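Taking it in order: structure first as structure tokens, then the write-up.
Every protein chain except one is present and positioned as in the full complex.
The chains carry the letters A and B, assigned in the order they are written, with residues numbered from 1 in each.
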Amino acid sequence: MKLTTKLLAATAIVSASAASAVELEVTHWWTSGGEAAAVTKFAEAWNATGNTWLDGAIAGSGGTARPIIISRILGGDPMAATQLNHGRQSEELIEAGLMLDLTDVAEAGGWKDIVNPPALLDACTLDGKIYCVPVNIHSAQWLWLSHAAYEKAGVAVPSDWNEFVASAPDLEAAGVLPLAMGQQGWQQNLAFGAITIAVAGLDAWRDVTVNKNADTARGPEYTAVFEAVAAARELARGSNVQDWNQATGMVINGQAGAQLMGDWAQGEFSVAQQVEGTDYSCLPGLGLNAILDTGGDAFYFPVNDDPEITAAQKELAALLISPEVQVSFNLAKGSLPVRGDIDMAAANGCMQKGLGILADGGVLPSGDMSLSADTQTQIEDLMVEFWAGDMAAADAQAAYADIIGNAD
Amino acid sequence: MSVVDQGLANAGTGKGKPNRLTRNLMSKIAALPMIMTAMVVFVGCTIWTIVYSFTSSRLLPKENFVGLDQYERLWGSSRWLISIQNLVWYGVCSLILTLVIGFTLAALLDRKIRFENAFRSIFLFPFALSFIVTGLVWQWILNPDYGVQGVVRGWGWESFSFDPLYNPDIVIFGILIAGIWQGSGLIMCIMLAGLRGIDEDIWKAARVDGIGTVKTYLVIIIPMMRPVFITSLVLIAAGIIKLYDLVVAQTSGGPGLASQVPAMYVYDYMFKAQNLGQGFAASTMMLLSVVIILIPYIYLQIRGNKNG
Partner (left out) sequence: MDNAMTGPRGPKPKRRFSRNNIFIYGTLIVVSMYYLLPLYVMVVTSLKGMPEIRMGNVFSPPVEITFEPWVKAWAEACTGINCDGLSRGFWNSVRILIPSVTLSIAVASINGYALSNWKFKGSEVFFNILILGAFIPYQIMLYPIVILLREMGLYGGLWGLVLVHTVFGMPILTLLFRNYFASIPDELFKAARVDGAGFWRIYFQIMMPMALPIFVVAIILQVTGIWNDFLFGVIYTKPDLYPMTVQLNNIVNSVQGVKEYNVNMAATLLTGLVPLIIYFASGKLFVRGIAAGAVKG
């Protein structure tokens, strides 16, 4: 490298503001309508600083994007920043020294005090150092209900999962599919997880997911879970869509009564200009347990030997978590901000509900943080088999307990 | 395993120079890229894969050996077993149908018909399209609401049911329809080329002997086309083992696990589950099965060469 660029880079670090415009390549898999709108907020904020956001969107969710991201990092020519689910997935990349240490940025920004719940930052922390920026909180335990569908059926919109199940025959009688379900493993797995927390209760859930206690997984609480899931399976028969937002679309236009989906479904309702309370309802924790898990997205910054880029990476990291960007991004995406100290008055009813639960401390670590991707894939395989076929609830429970017993 | 070297002349083994190393030196230098590819990429990567299949590597390859653990888990996984079963079904059907369709079409085109070029182009053009495209368009045609089923029901046959991509019992045939559409044209082309290579006198002799057309094909022509069939077999088999994109584009392995295939298991466990060891174990089993299938052929080949 030439001396001048070295000097430039050095000043950039010292002044912590990019004097020269730097182009940073950012990889992510946010390509649906609401997601794209949200990521545009990031890009706009970054471009406003005089730098350039080079967008590397790869459609097809984590399964397509992840090998590409990891190859790039392994290949020694990484992108400047990348979306990755935090938690156990990235541990090895950090251990191998491939990720940029953001501790100084975090300390300068006081992340420890502002990130709420703190578990989010813990998921980014390894050996006391911080390696990622949490950008939003997503929770999976939401039931989305279509008012149009219930109008058709002539019954009141349910206020929890049990009422929903009870109302299903009326929906069917009116020619409405009770439960919309995209035929992809992760969606079926998500529905399973949501029903688990609602039906099994927190203690049993924690014992199985965090402590990996296979006996609890064989116990009566989980028997109830699997029976409930089997019932849900019947309610979703005839749901032929694939993508999650196609299923959300069925709720939006009243073809289906409800969908079990994470809070990101909010973005689709917003894009369709539906109003919470009049066009659709949302029930966090399925209306049974006011508890949300705190998964979410985080950005990692692969190590780069160009100091100019490193400085810009740190600048971007600080930007992603700054108050204004957090507000605009999360409003667009329908997720909750990671900062407890910002005003989300602009948020709609569903997000306010989520914020309320968060403020009351009704949070769980997400499955991403407790179970390895390997275990999750096995559970997903089981769920795929279970939802598509006629597997008995008891058999599924036994298989599930085995997976938990062998989990690492 | 060489594919079609019946009677391959031991053409010009450069004569003259006695020194073993420098003999054909230029040829050896020119073949270096091939040697490197064979040894470094194919052999090297295969050995690398096999070695790491005995480790508990997760996201990154690591040398923590765990013996046969990955294999035990593999063969205890219902998804893997279903995948193999599906591939066997698909493989057998695809092999037979592609050969039969390819040969029949080639034979029909070889009957001195008009518009041969047009027909040939029609049968061959799908080969120009990727599996992703193929999967997409067939998914669309087989869509129960808008596609074939919807149309037939629209004609008044209300109970008509044809939804291969949504019915776990027949989903593999839904994929087969698309796979054959894409791949049979090339086989037809190869068969046609083989038929054109058959001497006109054979036909004359058959006619003189009063052997019927169909019987001539079955009894005389097909046995003469052994190399052609072998080339076709290799191409079809390589495609079957690697079956992945088409399934992903059409069904993503669903409904349920009904259209899962081994290559998908490998990919999912390597990259989604981030369990490289498990993925490598599965791919090692795939390689092993290829070798087992090819051993009898190699054996025949060597014996044939000795006798010839």
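One rule holds in what follows: a residue touches a chain if its C-beta (ideal position, glycine included) is under 8 Å from a C-beta of that chain, and two chains touch if they have at least 3 such contacts.
From a predicted model like this one, the values you see are computed outputs, not experimental measurements.
Colleague: Which residue among A:57, A:303, A:319 or A:355 touches the omitted chain?
Modeller: Within the whole complex, the residue contacting the unshown chain is A:57.
Colleague: Looking beyond the chains shown, say which of A:85, A:245 or A:313 touches the absent one.
Modeller: Residue touching the absent chain, from the options given: A:245.
Colleague: For the chain not shown, which residue from B:81, B:220 or B:237 touches it across the whole complex?
Modeller: That would be B:237, which touches the missing chain.
Colleague: To test your reading of the contact rule: which positions on subunit B touch the chain that is missing from view?
Modeller: Touch with the absent chain occurs at residues 1-15, 20, 23-24, 26-28, 30-31, 33-35, 37-46, 48-49, 61, 101, 104-105, 107-113, 116-117, 119-134, 136-138, 140-141, 143, 146-147, 150-151, 154, 181, 185-186, 189-190, 192-198, 200, 203, 207, 213, 227-228, 231, 234-235, 237-238, 241-242, 244, 263, 266-267, 270, 276, 279-280, 283, 286-287, 290-291, 294, 298.
Colleague: Across the whole complex, list the residues on subunit A that are touched by the chain not included here.
Modeller: Residues 25, 27-28, 30-33, 36, 39-40, 43, 53-60, 64, 67-68, 71-72, 74-77, 79, 243, 245-246, 249, 268, 271-272 of subunit A touch the chain that is not shown.
Note that only the chains that are shown with their structure count from here on.
Colleague: Rounded to the nearest whole Å, what is the centre-to-centre distance of subunit A and subunit B, using the mean of the C-alpha atoms as each centre?
Modeller: 39
Colleague: Write out the stretch or stretches of subunit B touching subunit A in their complex.
Modeller: So the residues of subunit B touching subunit A come out as 58-60, 77-79, 144-145, 166, 168, 252-258, 267-275, 278.
Colleague: Under the touch definition given earlier, write down the residues of subunit A that touch subunit B in their complex.
Modeller: Residue positions touching the partner: 62-63, 66-67, 70, 74, 89-93, 96, 183-184, 240, 242, 372-374, 376-378, 381, 384-385, 387-389.
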